[in-house]
Structure formats: structure tokens, C-alpha cells
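Quick one: structure below, then a few questions.
Taken from a larger complex, these chains appear in their original positions, while the remainder are omitted.
We call the chains A and B, going by the order they appear; numbering starts again at 1 in every chain.
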Amino acid sequence: MAAAPLFHLVDPYGIDRSLLDDLCALTTKVRLLAKSPDGARFLLGLLPDRRAMLYFVQPSTRTFLSFNNACHILGIRTSEIRDASTSSEVKGESFEDSIRTFSSYVDVIIMRTPEAGQAARAAALMNRIPRPVPIINAGSGRDHHPTQALLDIYTLERSFEDRGGIDGKVIGMMGDLRRGRTVRSLCHLMQNYRGVRLVFIAPPQFAMGDDVKAHLRAQGIPFVDDARLADVIGDLDALYVTRMQSEWDTAGETSQVNYADYSITPDNIGRLKSGAAIMHPLPRGPEIHPSCDDDPRAVYWRQERNGMWMRVAILLKIFQADRLVHEFDLDAVN
Amino acid sequence: MAAAPLFHLVDPYGIDRSLLDDLCALTTKVRLLAKSPDGARFLLGLLPDRRAMLYFVQPSTRTFLSFNNACHILGIRTSEIRDASTSSEVKGESFEDSIRTFSSYVDVIIMRTPEAGQAARAAALMNRIPRPVPIINAGSGRDHHPTQALLDIYTLERSFEDRGGIDGKVIGMMGDLRRGRTVRSLCHLMQNYRGVRLVFIAPPQFAMGDDVKAHLRAQGIPFVDDARLADVIGDLDALYVTRMQSEWDTAGETSQVNYADYSITPDNIGRLKSGAAIMHPLPRGPEIHPSCDDDPRAVYWRQERNGMWMRVAILLKIFQADRLVHEFDLDAVN
């Protein structure tokens, strides 16, 4: 179960079960530690001499705040570039030179960029310079958002902690499955769990991509494509709802969606199993009615906060401070 | 004199004399503590594991910096959203969902927004979710800016500390009284003091609003409306000068103002009492000539800095760390 060290976190491909279990255990420990003043101060003393750069040139509130506060929980100082117009790129600097510049001043670069592949390019650059720093991908265009996938895994594990975790569960994914990178990454990570079955509920134009389905078949992960929510809602252990990403529309595809078929509302929420988990990466549109927020099955707000704790765990792992956390006696602070 | 706990600070209505006195005493203590390295480090150790969110989508330098540095004085880590275009609201997220998201990551939200009532909506949301955090209103459109009113009260109290405080004083308010929320809030808080008399000096189109005057009458606070500066200047214990807020003009109202009648200049400053306090919420326009800055009666720069100390006091009160400050022996560091 001792997972290998983590340096860059660029995509979900290298993430195996031992790393997942390690990060989930670490996330829980951190979350519990932070509840007490002594635990919170212990965390704050772990990495006070480390400095992070948040390079977020694609608009993002949630992921930015989540990472920034994860850093702050560990005492890490943060610098941010959030507006490409304040960057040296306006003076014609190459992407690689900009990234190398950032790396000169800090110990880790957390980056969110509009173009696919940029985090991978940054990591490749780091691997060939004398003073590399870790690259954490906080969303690179439409391709990857691995920390979102990790917090989703943690939320599932936590939801099922009394029922054997993710292994053997039936997980529905609903909404814009074609263009939502969160569900795509999550599908990928499912190969680390045994006996999972997936159920896809999406408008035809936003059906899960063939590449993902081919991957699932190759991994032997059973899935139901093209399910209707009304038919399957009672069978699900978790339902991962996503937003229609109309910003990618080229011909008004979203306007043709009948939202009633892809939404959780006070009318159908009662048909979910009592222990089911309703998840959503947020921000949400009309696909989950706000009056559902108080239902005990609605875990999306907890999922959001889990993101911060998981990012703390990732930083601990990258800076090899995880051992200190694992060793810390929780009973000493409670 | 033990004031009730403070959670949200949204408007000036719930602020009573015991809270005012408590906050003023705390502000003075903090200000004196910060003068010595030991005192400064004591303050820095009070709330290092707390995190604040500064959500400032209305332009503001002064209030932003004042709050940000107040947080830093106490060791509080800060995250900021200052550009609505980097926010998830661009993805159509509701105001309530955005605020709840912010609250997921931090321990207090300090917000300045263009629309009236938004701080109140945020506080109402907090009151119905499982993990509420305090909301501090740092200016919500034209309605409220309670921390400005508190720093104004503190500046008055400090100016009169050898003369029995605010009770019994004559306080002039000059300039754009109709649209200036600071003077409106300050009038409201005057009901907490005994024997105060107010004198309003304003162009007719910017006279103090009838709602405020009705409130003063109901509270039995005497005021003179429509006074001329030249007639009353020698009677005032304090003169609160404000800027003509031309940004709210609908038909060039400001251009009709004869500034000479509503300004402090080297020509008339000498007619003020020797111990009078000239205040201004800043930024200023032509209504106070910069050459007046060196006059000992000009306390507006001190007032500005008082804002930071008062905001430290408010944060201490909200996080219930005020007792530690009250107990700290100042002599030990001087």
C-alpha cells in the first residue's frame, strides 16, 4: 500500500490503486486534523517555507480558491497570475520561457490554461532543466483535470465508507458526458476498482465518447449506454450529475436538450436509494434544483469542500510531508 | 459592558453602545500592541489557522487594502476575487451558489458588491446551511458600509478621548449628504450617544435624506438642516466632509455645486475650534485642499489608518479572540 512518490500531476493515467488509497487516507486524516486548533496549527507548520505559483489564465473561481486555501492550510505562500494581460507573454515570451520563469521563484506551479496539453508541456520542460519544480494540472482546456477526478473518487469512497468503498457499486453519470472532462477522467480511474458498473444517461448529442467506451471495454468495466433516468434511478449507488457545457456549442446543441430528462428535482429525488450519493462538479445549471440541497443524499457541497482537502493531500504527497501527517496521533488533539 | 458575540456584520442596525465601546477599546489596544515587535507578533499568532475570502467585485482600493492588512495583522490568510470576469458567475452560477462555494474554503467572507442587499442575502444564505461562515459587509452598493461607520465612530471617540468622548458633541456633516452612505450610517449610530447635536451643510440637491431626518427626530437627536459653513464653522467639535458623488449624477447635479461653500481651505480652516476634528472618508476631491493636511485638526489620514485597526478589532470579535487581546498586558511589551 506504500504508494510511489508523486512529482508532477498532469493527467489521471499514472494514478494506481495504491496512490488512490494513500491519497484518500491522507485526505481523511487532514480533514479530521483541521477540525481542532492544535491539528490546524500542526498542518500550518508543515510547509511554511514552500512557495506556490497559481497560474490560472482560464477563468475559475472554485478550483483557484480550493488550491489557494489548500496551500494556506499547509502554510505555503502563494503568488498568482490570473490575467494573461499582466503576463510577460504580452511581450512575446514563449510559453516555455514563462513557465521556466515562474519555476525560478517557487516550489510548485499549479496551472489552469485554456489549451489542452499545456500542463504536459510544462512538465516536459521541467524534466529537462536543472531546477525542476512539480507541475500540478488544475485543468488544461478540455483534456484533463486530474485533481477533480481525485476529489470525485474521494467523495465516492467517503460516501461508501461503511459499505466497502467504491468496489462493486453502480455509478450513474448524467448530463453532458461528451464534453465534460470530469466524467471522462472519472471513468478512467474506475479501472482501479473491482466490480464497478457504470450507467450513462445523456442526450444523444452529448453521449459518452467512443474513446472512453472503448477504454472501458478494454478494461472489462461493464457499462449501460443511453439509459433513461426514470428507468435506472432506483438502481444507482451514486449519480454524478453534470452541467450542459453550452460554451462549447457550435450549433446550439444545448438548446435541444429536454432538461426534465436529465435533472434531479424534488419530484424524482425520492426514487433514489436512501444511501445514494448525488454528486456534481459545480457550478450547476438547472439540472439540480436548489431545493434538493437539503436532502441527505445531496453530497455535492461536501464534494466541493473535499476538493480542498484532497488538494492538501496532493501537496503533502508531492512535498513528501505525508509521513508526518500519517504519524500524527489524532487522539492527541481531540 | 460585555457586548454580545458578533457573527455577521451586514448593516449598522444591530450595533449598540456596549458593542461600540467594546470595539473602540479593542481597536485602541490593538493599535498600541502593534507599535512593539512583541505586540505585533502576539497579534500575528492569534488567528494563523483562519482563512478569509475578500470578494470585492466593486472597485475599491482603500477598503480592500484595509481589510487585507487587518487580516494579515492577525495571521489570517487571504484569498481574493476582485474581477467578476474570473468568477464562476460567468458560467451562469447563481449568486447564492457562488457565495456558498466561497464559504466552503474559508472561515469568513468579506464582500463588496455593486448591488444593495447582497451582503444581507449572503448572510441569510449562511443562516440556512450546515457550515455557515460570518459575512462582513465591506460596502453593498448604496445601502450599507458598516465598518466605515465604525471606524468613523472610533475616530470621533479618539479625537475626543480627553473630552469625554462623543457624548455632548456638535458634529457637522458637509457635502453630498444625500448619496453618501457613510454620513447616513454615522447618523444612525449617533442614537447610541447622549447629547449629540448634528449640523448638516449641503447643497440643496444633496441635502440629507428625509428618511434619516425622520429617524433622528424619532430618536430625539437634534439637528440643524441647511446650515451655511461660514455661519457654523466655529461651533463644531467635528466636521465630517464628504465628496460630491458625481458618479451617481443623472442630470449633472454636481456641476451646479459652488464648491467654495462646501470646502475646507487654508482660508477658513483657522476658524475651526482648536481641538476640532476634520474627517473625510476619502478619496477626496477638491473639498479639502491638500495644504490643509498638515493642520493638527486634519485627522482624515489617521481616520483612514484607524479603519485598519477597527477591522482588526471586528475580526477579533467575530472569531472570539478579543478576550486574549483584552487580557494581554501592554506594559509587558513597552
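Quick note on the criterion: a residue touches a chain if its C-beta (ideal position, glycine included) is under 8 Å from a C-beta of that chain, and two chains touch if they have at least 3 such contacts.
All values reported here derive from a predicted model rather than from experimental measurement.
**Student:** Which copy number describes the whole complex, given 2 displayed chains of the same sequence?
**Tutor:** 3
Quick note on the criterion: only the chains that are shown with their structure count from here on.
**Student:** What is the distance, in whole Å, between the centres of chain A and chain B, each centre taken as the mean of its C-alpha atoms?
**Tutor:** Roughly 41 Å, centre to centre.
**Student:** Contact residues on chain A for chain B in the complex?
**Tutor:** Going by the criterion above, the answer is residues 37, 40-41, 43-44, 56, 59-62, 64-66, 68-69, 72-73, 82-83, 243, 247, 282-285, 290, 293, 301, 304-305, 308.
**Student:** Touching chain A in the complex: which residues of chain B?
**Tutor:** Chain B residues touching chain A: 48-49, 51, 53, 77, 79, 81, 83, 85-88, 90-94, 96-98, 100-102, 104-106, 129, 131.
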